[in-house]
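What you see is the complex with one protein chain gone and the rest in place.
Entry: subunit A
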């Protein structure tokens, strides 16, 4: 059972990533450190408030609690990363952008509704792109190919039935 001191000592570059809408609806949450459910809810609520209150002309970085928040708005969605003090915020912006590009390629001109109705796929893509907050592969093609292959595997799972049907035996 991990106590709170350990939480402090375990330094992770990216602590969590959130996606939420202009209306404050959470669309995705990925936590890279173990946090109690009610703390997560509190942090999400607070952070959404802080970010949504930002004016368009302000910079993409802000200090919140002991973390730095890097956020960017894409259409109706805010992409929000909480990183450690020492990080390079500019490259975090690029990480966010890469994730958006992956979603865009996968869904074909992605919009918020895609993320809402296919949230699990958004997670799959995120988990193929980042692990523990770090990039797994810097090639867009490579990440998308892996997702594609995994999707195919999923389809194969669901199709034995149709093979029999095809043979006229079902």
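Everything that follows uses one rule, which is that a residue touches a chain if its C-beta (ideal position, glycine included) is under 8 Å from a C-beta of that chain, and two chains touch if they have at least 3 such contacts; residues count from 1.
Methods note: contacts and distances are computed from a predicted model.
K.L.:
What protein name does the UniProt record of the undisplayed chain give, "Auxin signaling f-box 2-like protein", "Serine/threonine-protein phosphatase 2A 55 kDa regulatory subunit B", "INAR1 protein" or "AP-1 complex subunit gamma"?
P.N.:
In UniProt, the chain that is not shown appears as "AP-1 complex subunit gamma".
K.L.:
Out of A:32, A:78 or A:106, which residue would touch the omitted chain in the full complex?
P.N.:
Going through A:32, A:78 or A:106 one by one, A:32 is the residue touching the chain not shown.
K.L.:
Suppose we count only contacts with the excluded chain; which residues of subunit A make the list?
P.N.:
The missing chain touches subunit A at positions 1-2, 4-5, 8-12, 26-29, 31-32, 34-36, 41, 55, 57-63, 65-66, 88-91, 93-95, 98, 116-117, 119-120, 123-124, 127-128, 131-132, 134-142, 146, 149-150, 153-154, 156-158.
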